[in-house]
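All protein chains of the complex are present and in place, except for one that has been dropped.
Should a chain be cited, it is by its letter among A, B and C, assigned in written order, with residues numbered from 1 in that chain.
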Amino acid sequence: MSEHTSATTATGINMYDVRPTTEVPAESPLAWSYHHTGHPGVSQRSRVVIRERAMLGHVVLRGGAIVLDEAVRQVLGFGLPARPNTLNQDPSGERSAQWLSPDEWLVIVPGGEEFSLEAKLREALGDAHYAIVNVSGGQTLLELEGEAATELLMKSTPYDVHPAGFPVGKGVTTVFAKSNLILRRPAEDRWELVLRRSFADYLYRWLLDAGQEYAIGVDD
Amino acid sequence: MQRYSGFGLAKHALSHHENWERQWRNPTPKKQYDVVIVGGGGHGLATAYYLAKEHGITNVAVVEKGWLGGGNTARNTTIVRSNYLWDESAALYEHSMKLWEGLSQDLNYNVMFSQRGVMNLAHTLQDMRDVQRRVNANRLNGIDSEVLTPEQIQAIVPVMDCSKNARYPILGASWQPRAGVARHDAVAWGFARAADALGVDILQNTEVTGFKIRDGRIYGVHTNRGDIEAKTVGCVAAGNSGVLAKMAGFRLPLESHPLQALVSEPLKPVLDTVVMSNHVHGYISQTDKGDLVIGAGIDGYNGYGQRGSYPTVEHTLQAVIEMFPIFSRVRMNRQWGGIVDTCPDACPILSATPVKGLYFNCGWGTGGFKATPGSGHVFAWTLAKNQAHPIAAPFSINRFHTGALVDEHGAAGVAH
Amino acid sequence: MLHIYCPYCEELREEEEFHPKGQAHITRPADPDACSDEEWGDYLFFRDNPRGIHHEMWVHAIGCRKFFNVTRNTVTYEILETYPMGEQPRFTAEYPEGKPADQLNDAQQEPSRQEGVHV
């Protein structure tokens, strides 16, 4: 990791590693929810299980697809998804890049990698016109599994989550209850929900309420 | 005109109701009228009535492409109030309110104007500031208006959730006791019958297909039943105003949007007043027949389809259940949509136009029904004198060029 | 509830993801100071309000956040096409069945403009 935690690039951009270098207690956006609403355990009867993957590195890339794709390929070893609303991952599934709009991608990497990712990308991109923004503090990721996961999603989003409309490798930003989130399907039996921090509690309560009839459990 | 009364009703009962007269004629269009009103809704019919009654101008035709009172008059949630923020709109709606108060007797037609009070709820501190601002302004304008505490609200509407645990607890409300509801169809019919009795020709199923304009002056209209000449033409066509303006060669600062409403099945009396909430966005009252009438929001896109989007209905009922959790098992019977012509400042246009002799009365948005008599009254004056009535003057099209908007969106942005 | 084809996401999405943003192709005058009050008022407030074919701007607010144009019939609510900002419609009040091929540019001839368009 770079020694410098802050730098101004030649392109006039301030780059800042906002992760502490010492042990500092961190709280995920769902900390309050676990404390206040609690987390029902996973049981034999649980037909849906949710699991938070907190403290990941979330980075938004903006720019032209061709330019960014090459840099991402260089840095992450895989390219940006070419098709709208799709997702690319590395073989481990730890790193992913998702199409959000024609000039916008969400890259998720293991927590702590986000700053070096930004630094390396900026180095690779030179003085092209693009933007890289760290949003790791602003969102968290929930995994959703279980036989009733699809039905739970049907209660929550107007987007078609049937395999015909939502194959593995797809990811969309869409309406969810009375909020919105990013919904992705990295594997046949696993969904991912990327929640915004300030809405996380509402969405969590929604999921528990809608999942009650499936004996939803929270895996911690 | 056959006078209506309880005694008359009894008399007609003895003759098996065989001797009731037509409420209005079905005349053949004449070639020429002094004034042609385009649009046979409440406002158009009221305009014709007051032209005849107050200005003695009886050679008037009301040209209606469908059936009279068949547009927004037939599709609204019938709320009547005058507690508007700005002086200009307050004057207009209060003028109307005063006419409402004697309307049944004036028209000899019971429009069932029920002054059961209207309350506008406040759910946030800013809502409360707005309520206080409006109530203070109303009082200084001579309009009955009060601020209610949650306790007072609960006493008036015992079935509403006024508790603190609501998502957006009710902090207070504005309250206009003289406000209320009326029977919408009866308003159109009452004006039609009274206007007809004074000699006005109501031409239903007559559609204006163009204007006769020469040298920047109007001298008549083309219709599907032939040409009609008139030196003064007033367009009172609500959602269709934009289409008419285009025929006359100019544009208006208007967009026509779907506005939806719905009713429950009839219930025994449960709600004795009108409750409106801008914040959670829903408004509700109960008709004399027992239906809960619920106003839904306006859809954001232009639409002449007399229907809107389903999520609008969902959001409205969510708001209603937030306010009245006990209605959860009550059932929605029917929904429908009107076409409302909305202005950028949520105020109407009562104005001369680039075409001499051609006037427009439109842009009432969601608030037209309550203005029916007042709008007709000042518009008739304007047409009769070829000059804006003082109350109508601030509502000229011109304001969109000078910037002198009367912005009711702002602090008093209470629609409907 | 409308079903709208987002030309950037290249698929039909529910109306709940979009916001209508008024009439399309309203361009801000290049030199506002040269405008009369009347011209400026026209730009700010005066709109076509047709009964029938209308060009309007929408934004895919809960989605790709891109603005785009929609040609829609305001009576039937039928959507005839959606197309990106900066392009011109193929369906107009003058050509309700679509402009003849010789009046179209390459982008307008792409099938994606109408693909999945709902009727």
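What we mean here is this: contacts are C-beta pairs under 8 Å (C-beta built on N, C-alpha and C of every residue); 3 or more make two chains touch, one makes a residue touch a chain.
Here, contacts and distances are computed from a predicted model.
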Which one, "Sarcosine oxidase subunit alpha", "ABC transporter permease subunit", "phosphoenolpyruvate--glycerone phosphotransferase" or "ATP synthase subunit c", is the UniProt name for the chain you do not see?
"Sarcosine oxidase subunit alpha"
Absent chain's touching partners (shown only) are A, B, C
Who touches the missing chain here, B:Arg139, B:Arg217 or B:Lys385?
B:Arg139
Specify the residue from the set B:Val159, B:Leu198, B:Met247 or B:Ala393 that touches the hidden chain.
B:Val159
Touching the unshown chain, chain B contributes residues 4-6, 8-10, 12-13, 16-18, 20-26, 66-68, 70, 74, 87, 101-102, 104-105, 108-116, 123-126, 128-137, 139-142, 146-147, 159, 167-168, 183, 185-186, 189-190, 204, 264-270, 280, 286, 288-290, 305-307, 309-310, 313-314, 317-318, 320-322, 325-336, 399, 401-405, 407, 409-411
Touching residues of chain A against the unshown chain: what are they?
5-6, 8-9, 11-14, 16-22, 24-29, 31-32, 35-36, 45, 55, 60, 62-63, 103, 129-139, 151, 154-160, 162, 164-165, 177-179, 196-199, 201-203, 205-206, 209-210, 212-213, 215
On chain C, what residues meet the omitted chain?
1-3, 14, 21, 27-28, 31-33, 35, 37, 40-41, 43-44, 57, 59, 61, 65-67, 76-77, 79, 85-86, 118-119
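Here, only the chains that are shown with their structure count from here on.
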Separation of mean Cα positions, chain B and chain A [Å, integer]:
50
Can you work out the whole-Å distance between the CA centroids of chain B and chain C?
32
Chain A partner, complex, touching residues on chain C are 8-11, 13-14, 16-17, 62-66
Residue numbers on chain B that touch chain C, as the complex places them
240-243, 245-246, 251-256, 300-305, 309-311, 341, 344, 400-403
Chain C partner contacts - residues on chain A that touch it in the complex:
84-85, 100-102, 104, 158-159, 172-175, 180
